[in-house]
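As you look at this complex, bear in mind that one protein chain is not there, while each of the others sits in place.
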Amino acid sequence: MVNKGKHPDYKDWEVKELASSLNRFPERKEKFKNHGGEEIPRLAVPDRVDEEYLENIGFPGRYPYTRGVQPTMYRGRLWTMRQYAGFSTASESNLRYRYLLDQGTTGLSIAFDLPTQIGYDSDYPMAAGEVGKVGVAIDSLADMELLFDRIPLDKVSTSMTINAPAAVLLAMYVAVAEKQGVESSKLNGTIQNDILKEYVARGTYIFPPRPSLRLITDIFKWCTDHTPAFNTISISGYHIREAGATAVQEVAFTLANGITYVQASLDAGLELDNFARRLSFFFNASSDLLEEVAKFRAARRLWARIMKQRFNAKKPASLMMRFHTQTAGYTLTAQQIDNNIVRVALQALSAVLGGTQSLHTNSRDEALSLPTEESVRTALRTQQVIAHESGVANSVDPLAGSYFIEGLTDRIEAQASELIGKIDKAGGVVAAIEDGFIQRQIENSAYEYQQEIEKGERIIVGVNEFQTDERTKPPLLRVDPNVENAQVQALKELREKRDNKKVEEALANLSECARNTSNLMPEILAAVKTYATLGEICHVLREVFGEYRG
Amino acid sequence: MTVQKKHRVLIGKPGLDGHDRGAKFIARALRDAGFEVVYTGIRRTPEEIAAAAVQEDVSAVGLSSLSGAHMTLFPAVVGALKNSGAGDIPVLGGGVIPDEDIGPLKDAGIKEVFTPGTPVEQIIAFFRTACEAQEGPRT
Partner (left out) sequence: MKKSSGETPLMTSEQILKGLRNRDPRGIARAISLVEENDPLADEILASLDDSLVDQAMVLGITGPPGAGKSTLTDRIISSYRSREKRVGVIAIDPSSPISGGAILGDRIRMMGHSLDQDVVVRSMATRGRLGGLCAAAGAAVRILAGSGCSVIIIETVGVGQSEMDIIRLADITALVLAPGLGDDIQAMKAGLLEVADILVVNKADCAGADTLAMDMESIARERGGKDNDYTKVCKTVASEGKGVDNLLGAIETVDASHRESGERRTRRKKAYDLEVLDWALEMIRPSIVEKIEKSDIERKGDPRLWAAKLLEQT
């Protein structure tokens, strides 16, 4: 339906990007109507579309992507409702995943326990007390097979929150798929694989920055050939924000990390327009609703401009920032936990109004322990209510044009850009990390924020205002302390059953490969198939690459 | 010396958890309240933390844990201090700790447990009391 009097660029967009998208898949409904029968516009634009509008706001699915990376956004497809889960044993996690798939999640998100994230087996001394606590313990391919038992890997999209040992977990996933008879080219999903943020915000690093970047570019290369539908990195701002950063810092440091990965890949000989389309991002959805909406739009626009101007990317897919969002864990309280449901709903709303591709909503008991099944269900329902009842998904980027939102979008972009400039001047992200510049920035923001709360300048409902005396005692999910024993036992048995000679050979080859410059993925895959454990593989790499000391 | 005596404390994170926002905040808040804070960072074993506490002659140790491993790790620090002949140094703990665990932690020798949302003034006051008791009537 083409109106008279539309700006020629608008019409151009309609016949190009929009038509192309509608050809690939139609919108969810023939017509989007409100209760009174009035049709809801696909895209609200000002009466007069001018140069300013075209340059800075534009159209969804067209540079600079301020309004979104797809022309029809949620009218075409809703965001992926992806709930992060995983705890204790692989078989229990498997049950939880199958439950979630039944309840309507469209993608799996796997949380690993700390020993796994740091490349240690469950029987490593420092793993004591940590096994299975914050996620699932994966010691070897055997655990991975249990984790995906009866889950067809060609039918799901799996996101794995794994960084330092991402190569190993990815290899295990590919090996499981092979056993299922699924070709690696059919695999869909993401590995977080973002080591730079670990040094400043999350702490689950293993090796120093430079060898870590080599591992990452090896993964990029290998996946381009073998798992082209897999997102090989989720450049994360979520944790940076959780560590105390402001919205501007979240954008700046995340995009600076992105720049570093792009540069490292170019230096490793990769073609920009080949790997850039597989870069994805991961942001935080915090409590200031309007600021968050502006933040997402600013980040999208800034990245597009960086890819075009700094790196000269040519293909549209290389310019589009696709991202996953998680609601802010740090804003949840242990007091009056039902309030958290409200917080999460508003935060999720900001992510949807900001154009996220997938979303995880936190459960209300997140400040206390790992969530119960009921809490997880409520968190998922929150997304479903927003999607189907609130109406915000029926028009693309509905807040565009708001003086407040556009002004704030501009300001966030400008300030983030300036901060990225400072990092460039400091010699880049790796230098800024070694110097402590990024850590100090985050620490100072965290301190200010907390002090505001302590002084009552920033109100947190139920904590420093509107408190009650009663302590809610929600049913908490406890990790069975026998999990650790069971894992340790399983490891023992594994080491007896497998062909240890093959394991040794594979590890020796891996060590050799690490010392020279060939791609590590094939050797890691080979080692994984011999049932070498995660700890054994990472130990070999630790010997060659060294360990990062924070 | 003409200078005031300072309370020396240690803040550290045992185990593998890397989220140090809370620990860093407490360290800074204690510094702003006049304490000398030996901050030992993340990824330390209970033995390392105890050894550092002894060498630095601190009057209190503060531990932070957000990964749910506190029931193993906090008592392990208490044990490691005892083994080094420093069982008298009070150990305080904070982080994501369910209410039900507070009693058992105290039984295991943790002097006080701070759950999320505890005002920092309260935490500082507790450290101060613990240090004063530990240091005794020094002239």
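All chains are identified by letter, namely A and B, in their written order; residue positions are counted from 1 within each chain.
The working rule: contacts are C-beta pairs under 8 Å (C-beta built on N, C-alpha and C of every residue); 3 or more make two chains touch, one makes a residue touch a chain.
Here the structure is a predicted model, which means the values were calculated and not measured.
Along chain A, the points of touch with the absent chain fall at residues 208, 426-427, 431, 434-436, 546, 549-550. Residue-level contact of chain B with the missing chain is found at 1-6, 8, 27-28, 30-41, 44, 47-48, 51-52, 54-57, 82, 84-90, 133-134, 136-139.
Just so it is clear, only the chains that are shown with their structure count from here on.
One simple way to say how far apart two chains are is to compare their mean CA positions; for chain A and chain B this gives 33 Å.
Contacts from chain B toward chain A in the complex involve residues 15-21, 24-25, 28-29, 41-43, 45, 67-69, 71-73, 76, 96, 98-100, 115-117, 119-121. The residues of chain A lying in touch with chain B in their complex are 114-115, 117-118, 120, 125-130, 133-134, 198, 202-205, 242-244, 330, 333-335, 367-370, 443, 446-447, 450, 454, 460, 463-464, 471, 473, 476, 479, 550.
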